[in-house]
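Every protein chain of the complex appears in place save one, which is left out.
So, subunit A:
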Amino acid sequence: MAAMSPSKRRLQRELMSLVREPPPGVFVDGDEVGQNLTQWIVHMEGAKGTLYEGEQFQLQFKFSSKYPFDSPEVTFIGGNIPVHPHVYSNGHICLSILTDDWSPALSVQSVCLSIVSMLSSCKEKKRPPDNSFYVKTCNKNPKKTKWSYHDDSV
């Protein structure tokens, strides 16, 4: 434990608290993540009373060695990508805290909460207007995209 890098140490702490007291609708398999701390799969379910009620999603978190000073790379993966105006069909998410507004005081838990809340406030299930163009042209890493954040309502 003593030889762990600061980023690994923090990830270990985050994992422990997320397994112990997960936010509602969020589940993480501690044993699975414990194998490789730099890449997590977080299971998420749509909140009750929202358009996504009853749906299951998987979020992939990738952490660089500069975490938490550098934001994690967060994408939806798996068979069910939520249909949402800020989620592209390749799983990329347009969310300011994942790039410009990242802060080292944020955590996997707070990112999950932001995403659950982003999904919950959605009024109409639809893809972003530039979805097909973006998915064809974007980099695999969503952090390489020059996002412009313009819609605070959803």
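Note that contacts are C-beta pairs under 8 Å (C-beta built on N, C-alpha and C of every residue); 3 or more make two chains touch, one makes a residue touch a chain; residues count from 1.
The definition used in the following text is that contacts and distances are computed from a predicted model.
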Requested in this report: Tell me the UniProt name of the left-out chain, picking from "Vacuolar protein-sorting-associated protein", "WD repeat domain-containing protein 83", "Prefoldin subunit 6" or "RING-type E3 ubiquitin transferase".
Outcome: "RING-type E3 ubiquitin transferase"
Query - Option touching the unshown chain, where A:Gly46, A:Pro68 or A:Pro142 are the choices - result: A:Pro68
Query raised in the report: At which residues does subunit A meet the chain that is not included here?
Result: 6, 9-10, 13-14, 68-70, 103-106
